[in-house]
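Encoded as structure tokens, the structure appears first; notes follow it.
Of the protein chains in this complex, all but one are displayed in their positions.
Here is chain A:
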Amino acid sequence: MSETKTYTVSIYTENNVGLLNRISAIFQRRKINIESLNTSISEIEGVSKFTIVINLTEERVKKVIGQLEKQVEVIKAYYHTDEETIFLETCLFKIKSDLLFEERQIQNIIKESSARIVTVNKEFFVLEKAGRRSEIDLLYRELSAFGIMQFTRSGRISVSKEEMKISSMLAEFAE
């Protein structure tokens, strides 16, 4: 049995209603927990991209990729280890504005974490931080001590170091 690892699955698809359901059903049926999921446009016009993070053995990831590619509206699916991708998550903290002025340490935390202040008003300010999960977790721990009014973290987004040959595949189809 090979070991469980974190894999980023990138799925290039047509942009159709219901496809999210079809894709998530493939994971659900095999009782695979989706750690994070992001949908966006891709580098190709009219082609969507799902970025899904799962913890699985490589053997099982390969089978899941096969099932994903089998779907009529999936153009191509890839899987990568963390080492093979550039990836990050982004998050937003909503914090009481008073703290920004009263607690000196908060300013240091913001500076050291390279977080960015998105907006400030009388009641609250919003802090945005993009980076690895561990960096976001650290910032979360540090800010919790002062009280967080709201927190949201996005799913992982990633680009692969190797080429994902979608454009050439689509060009081949057009011929």
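Note that a residue touches a chain if its C-beta (ideal position, glycine included) is under 8 Å from a C-beta of that chain, and two chains touch if they have at least 3 such contacts; residues count from 1.
Just so we're on the same page, contacts and distances are computed from a predicted model.
Selecting from "Monovalent cation/H+ antiporter subunit D", "Acetolactate synthase", "TldD/PmbA family protein" or "Sarcosine oxidase subunit delta", the unshown chain of this assembly corresponds to "Acetolactate synthase" (UniProt protein name). From the options A:9, A:61 or A:74, the residue with contact to the unseen chain in the full assembly is A:74.
Contact with the omitted chain, checked across A:29, A:104, A:122 or A:161, is made by A:29. Touch with the hidden chain on the side of chain A covers residues 13-14, 17-18, 21-22, 25, 29, 62-63, 66-67, 69-70, 72-75, 170, 173-174.
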